[in-house]
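In what follows, a single structure is set out as structure tokens and then discussed.
Heads up, one of the protein chains got dropped from this complex, but the rest are sitting where they should.
After this line comes subunit A, so read on.
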Amino acid sequence: MANIWRMLAQRLGLGLVTLFVISLLIFGAAELLPGDFAQAVLGQSATEETVAAIRAEYGLDRPFHTRYVDWLGSALQGDFGQSLANRKPVADMIGDRLANTLFLALYAAAIAVPLSLMLGILAALFRNSIFDRSVNALALTSISFPEFFVAYILILWLAQSGLFPSISRFSVDLPLGQKLYNTFLPALTLTLVVTAHMMRMTRAAIINLLASPYIEMARLKGMPPFRVITRHALPNALAPIINVIALNLAYLITGVVVVEVVFVYPGLGQLMVDSVAKRDIPVVQAVALIFAAAYVLLNLTADVLSTLTNPRLMHRR
């Protein structure tokens, strides 16, 4: 166990370094955007004097490194500065949105992860059967269509009949059942998009092991096929599956802008896109940093879980 803690500390340290590098990149990338907030706000009426005045007012005229250090210093204390567009604290603007995004991501994951594991196991069990082929075909179809298309198809089928709302009204004080009902369609869309990847990895990782001598041994001990797969193959196939799940969860948090837009869901993705359009750099930076942190954290979790499932790493000779 001491090993695990050491590894955890090591990975956390590395994660922090990664985040630091990313924060530099984010800050630098925002600098590279053509035009800045002052120009965007003033639009046609931008004269050199007005632009300079606005820059001075928001401190945009200070050199890059001082602004970066200031920004990082306060970001570390949870203060991401003020929005340039409406002068509200960025943290306030993000807070609710982050909760919404996490809610939708968890909702989709709660359906998609068990579903894809189950389908993957069944596909491996009945490999090359009609079932296997149709599950694969369906999964590939749903992953091949663009998200907005899947979303509109679902709206056509499930919202036009009045079964589910096509606009995901959402606020914190709604009862949980109502929340789940209102956001069912975006969650389903996301599920369809991420299931294929996880399902196929589960299937492939299991089938990859089926030629192993220990699988033959399990069959020769009289174990039925389902048990052979769940008890003998799956535990050895977990590492690649966990990693793919982590990647997809990260996607659910960071990559869902299109789905949010279609269902008018107030999540982080929409906020990010709006802020980019408005050159509201502090918001963009804060959201990007949150996305990066999600990636780092999920990958870290995947690494630790993969280690925990591998007796060779857990129990030294």
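Note that contacts are C-beta pairs under 8 Å (C-beta built on N, C-alpha and C of every residue); 3 or more make two chains touch, one makes a residue touch a chain; residues count from 1.
The definition used in the following text is that contacts and distances are computed from a predicted model.
For the chain of the complex excluded from view, the name given in UniProt is "Peptide/nickel transport system ATP-binding protein" [choices: "Peptide/nickel transport system ATP-binding protein", "DNA repair exonuclease", "Chemotaxis protein CheA" or "Spore germination protein KA"].
Considering A:Gly43, A:Gly78, A:Gly162 or A:Pro311, the position touching the chain not shown turns out to be A:Pro311 (whole complex). Looking at subunit A, the residues touching the absent chain are 211-214, 216-224, 227, 231-232, 235-236, 309, 311-312, 315-317.
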